[in-house]
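Note that one protein chain is taken out, while the other chains of the complex remain in position.
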Amino acid sequence: DQPLLWIAGPCVLESRDSALEIAEELQRVARLLSVQLIFKASFDKANRTSSSSYRGPGLDDGLKILHDIGQTTGLAITTDVHESQQASAAGEVCDLLQIPAFLARQTDLLVAAAHTGKAVNVKKGQFMSPGDMQFVIAKLADAGCENILLCERGTFFGYGRLVNDMRAIPQMQSFGVPVVFDATHSVQEPGGLGGATGGNRAMVEPLARAAMAVGAEGLFTETHPDPDKSPSDGANMIPLCQIESVMRRLVAIRQATAQIE
Amino acid sequence: DQPLLWIAGPCVLESRDSALEIAEELQRVARLLSVQLIFKASFDKANRTSSSSYRGPGLDDGLKILHDIGQTTGLAITTDVHESQQASAAGEVCDLLQIPAFLARQTDLLVAAAHTGKAVNVKKGQFMSPGDMQFVIAKLADAGCENILLCERGTFFGYGRLVNDMRAIPQMQSFGVPVVFDATHSVQEPGGLGGATGGNRAMVEPLARAAMAVGAEGLFTETHPDPDKSPSDGANMIPLCQIESVMRRLVAIRQATAQIE
Amino acid sequence: DQPLLWIAGPCVLESRDSALEIAEELQRVARLLSVQLIFKASFDKANRTSSSSYRGPGLDDGLKILHDIGQTTGLAITTDVHESQQASAAGEVCDLLQIPAFLARQTDLLVAAAHTGKAVNVKKGQFMSPGDMQFVIAKLADAGCENILLCERGTFFGYGRLVNDMRAIPQMQSFGVPVVFDATHSVQEPGGLGGATGGNRAMVEPLARAAMAVGAEGLFTETHPDPDKSPSDGANMIPLCQIESVMRRLVAIRQATAQIE
Partner (left out) sequence: DQPLLWIAGPCVLESRDSALEIAEELQRVARLLSVQLIFKASFDKANRTSSSSYRGPGLDDGLKILHDIGQTTGLAITTDVHESQQASAAGEVCDLLQIPAFLARQTDLLVAAAHTGKAVNVKKGQFMSPGDMQFVIAKLADAGCENILLCERGTFFGYGRLVNDMRAIPQMQSFGVPVVFDATHSVQEPGGLGGATGGNRAMVEPLARAAMAVGAEGLFTETHPDPDKSPSDGANMIPLCQIESVMRRLVAIRQATAQIE
């Protein structure tokens, strides 16, 4: 009867104040629904489609904001790292380090993340099978990581589109790790907006419901008070004002699923 | 609060007695769980990988068995038709005609099925998007069909493998028709057994749970008292002795889903 | 040093006169370039996206036109059949029967085509691997067909798009049959035009060049004096006035390829 692990936040950091506003609303919802929240925001979007897109405050300023939010709210914190030399600093602020899907096979990055001693959540590459992720687990374990999570976030399905193979959840669980379902990035449409990634927000909840029924231990959702103004991934985000009702429905399906096991 | 539509049976007809045994057990489970059962069996497997594989009793003998089962049990009956000249005879015995996925775009077959006046359930082609199915609906409606169902049964995902895009369920529902999830054929591995289609029975329930959480109106499962002896699709089937427990769990997820709408 | 087998024509029959105009121009080019032409046109487009699209003159009138063109020009003739009861009549007029890709696994249709005693050209299903086609060959051979060809015409690659895996050519040749490359239908974009199939004519020649270099024995191209007015597949067709120059380039690559073997 573990509570749902809920990784949530605004995609990229914009300001301390906007991040804190989101964190506090998420915390309110998490308490209401008895889920275990980890606040997530990126200090750098390191693989934007276009180089003219907003990338974030950068490592130093970003980690300062994240630390501040953790201190202010008491929430656990996570962020994503992109090159091995970022892991150590991020590990001092975060409880969980996230490895981006494109980088799921970069050995140096995985090893550096493991060496922080923190938990590591690796997104399955869009170009990988669920079974391939056992080798990622082995790389982390060989480097001393004791708390590994895997994350399903969609698999390449023809140009400009991802698909979630829901079988990935039990397949990756069979390696002995909890599996998080990333409902936000699964609905991306890479290149769908010309020089930017599109998406389909309406499909976030149906896919998240499916993942809950299949038994995912965690859920990753990005949110924003005004998604269409978010500098990144707005097309895929649940508006902050809808988070409580969406999460209430997802938790209900999770509870029904837990009862039948 | 519609009850779940449950299409179930033994894939291909072997004998009247074996079909009746299965039908009666399914009927018992359906009553217990308050789901609406339609008994399904094929008179002919018209697209076996190899021509040496068992095809079934054929149109005339097969329809006689189906008619007998309908009369004996009172169950509604469905079967699949493969060429337009089969539709009329099948329509006299069945309450619902099923169009195979490979044939989802064959206009003459769709029109012939529509002309029977019976309900028609079209499986989405493995080579079609959910959106493409709106034109299938239009072909049926143009030919006078008033009761159309669509069925998600997996989409081509690289050689020898299918994937279920769970977004297909709300997308096809948006065309105003109920959607059935075919949990058995979705786990096929075409060509996976050399001259026969393989599969992975263990993934039937996870995928069916997902479909229930997403809101599918119907579920299609094939079963057999001894799946490994089934002449077709045994690798994908739920053993008959497990049907009750599997369906109990699926109905529980469906009920939780219905309550949150 | 076999000459290239060239299957070409206008997709669907519109009238005897338009078909004859195209046949005569193709015949002129075939003589000039020493390729072996088989004239192809469909009497019925049996799986149009929409039921309101033009389907052709039908079996009886269509076969009359094809017979007339064969008699007038001396060309070999091919057409596609969609249900088993069409094969016998088509076999009396045609030298080669074509099985559509969606129907590549329909056993009755394959057997009926084999029973005509004519050569049979089966398009690889968009949902099949090259290796799966060995079972199609076996079905035909078991039914007495002595002259089997396979055709690569694209494989499902995400919604609305096909891809040609050029490895399919040597893989299918390894089963002991000649392989035709269908350059026209390979560039289809199913559903790309709303209620019709789109395509990208500019990619016909690059893909056909590749197939020639890989060693395909045959080439299938559709053409029209005014492709944008063609009732079917116009988006994928080479304009008739460009056929000579395109074929000249393709034959040059084929000759270079033949010389290095």
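Read from first to last, the chains carry the letters A, B and C; within each, the first residue is number 1.
Operating definition for what follows: a residue touches a chain if its C-beta (ideal position, glycine included) is under 8 Å from a C-beta of that chain, and two chains touch if they have at least 3 such contacts.
Remember, predicted model here, so these are calculated numbers, not experimental data.
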Among the chains presented, those that the missing one touches: A, B, C
Option touching the unshown chain, where A:D68, A:E83 or A:E244 are the choices: A:E83
Touch with the omitted chain, as defined above, among A:T107, A:S174, A:S245 or A:Q259: A:T107
Interface with the undisplayed chain - residues on subunit A: 46-52, 55, 82-85, 102-103, 105-108, 111, 125-132, 135, 138-139, 142-143, 155-156, 159-160, 190-191, 195
Touch list for subunit C against the chain that is not drawn: 155, 157, 163-167, 169-170, 200, 202-203, 206-207, 209-215, 248-249, 252-253, 255-257, 259-260
Where the unshown chain meets subunit B, residue by residue: 157-161
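Quick note on the criterion: only the chains that are shown with their structure count from here on.
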Label of the chain whose CA centroid is most distant from the centroid of subunit B: A
Same or different contact residues where subunit C meets its copy subunit B, judged by the half mark: same
Best-connected chain pair, where connection means C-beta pairs in contact: B-C
Centroid distance [mean C-alpha coordinates] between subunit B and subunit A, Å: 36
Centroid spacing, where centroids are CA-atom means, of subunit B and subunit C in whole angstrom: 33
Shared-contact residues (touching 2 or more other chains) in subunit B: 155
